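Of the protein chains in this complex, one is absent; all others appear in place.
The block that comes next holds subunit A.
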Amino acid sequence: MKAKHQRMTLVILALIAIVAAGLIAAWALRSQANYFYLPEQMAAEPPAVGQAVRLGGMVAAESIKTAEDGITVNFLVTGNTDDMIPVTYSGILPDLFVEGSGVVAEGSLQSDGTFLATNLLAKHDENYVPRELEGLEGHEKSDSYAETVAGLK
C-alpha cells in the first residue's frame, strides 16, 4: 500500500460512515418526527391511532373539566374552524393554561377519537407564544423587547 493509499482509505471509510449516518437519519426522521396538526387538520385527516403527533389550538371556552381523581383534565381544542378535538391529560398543568389561551398538546389520537396528551405546552408569560400557534387568531407575536425563556419541551 502506497502512502497516498492509506489516506484515501481513511477518507473513504469516513465518508461511508457519514453517509450511513445521513441515511439512517433520513430514514429515522421520516418515521420518528412528530408532526404538528391543527384541530381542523386532525378532523379532516386524522393521524394513525397511537402515532405520536402534536395538536395545537385554543382551549375552548368553558371546556376544562377536572376529573374526580384531581389530576386528569379534559378539555376541547379549537382552531380556525368549528372543529373541536377532545383532549385528556393527566399531570400538572402549565402555569398559564386557561380557557381561551393557546396550547400545544403532545400525544396521540385514541381509537375513541380523544387525544391523549402526554405533555402540554402553553403560554408561559405574556410575551411568549408557542411557535406553532403564531398566525392563529389573537396570537400575533408580541413585539416586546423582553426575551423570554419559555418552558417548551
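Methods note: contacts are C-beta pairs under 8 Å (C-beta built on N, C-alpha and C of every residue); 3 or more make two chains touch, one makes a residue touch a chain; residues count from 1.
We adopt the following convention: contacts and distances are computed from a predicted model.
Undergrad: So one subunit is absent here. Using its UniProt record, which name fits best from "Cytochrome C biogenesis protein CcmF", "Dipeptide/oligopeptide/nickel ABC transporter ATP-binding protein", "Sulfur carrier protein" or "Phenylacetic acid degradation b"?
TA: "Cytochrome C biogenesis protein CcmF"
Undergrad: Could you tell which one of A:A43, A:A60 or A:L93 touches the chain left off the display?
TA: A:L93
Undergrad: What is the set of subunit A residues that contact the non-displayed chain in the whole complex?
TA: That gives, for subunit A, the contact residues 3-4, 6-7, 10, 13-14, 17-18, 20-22, 24-26, 28-29, 32-36, 52, 54, 66, 69-71, 90-93, 95-96, 124-128, 130-132, 141, 144-153.
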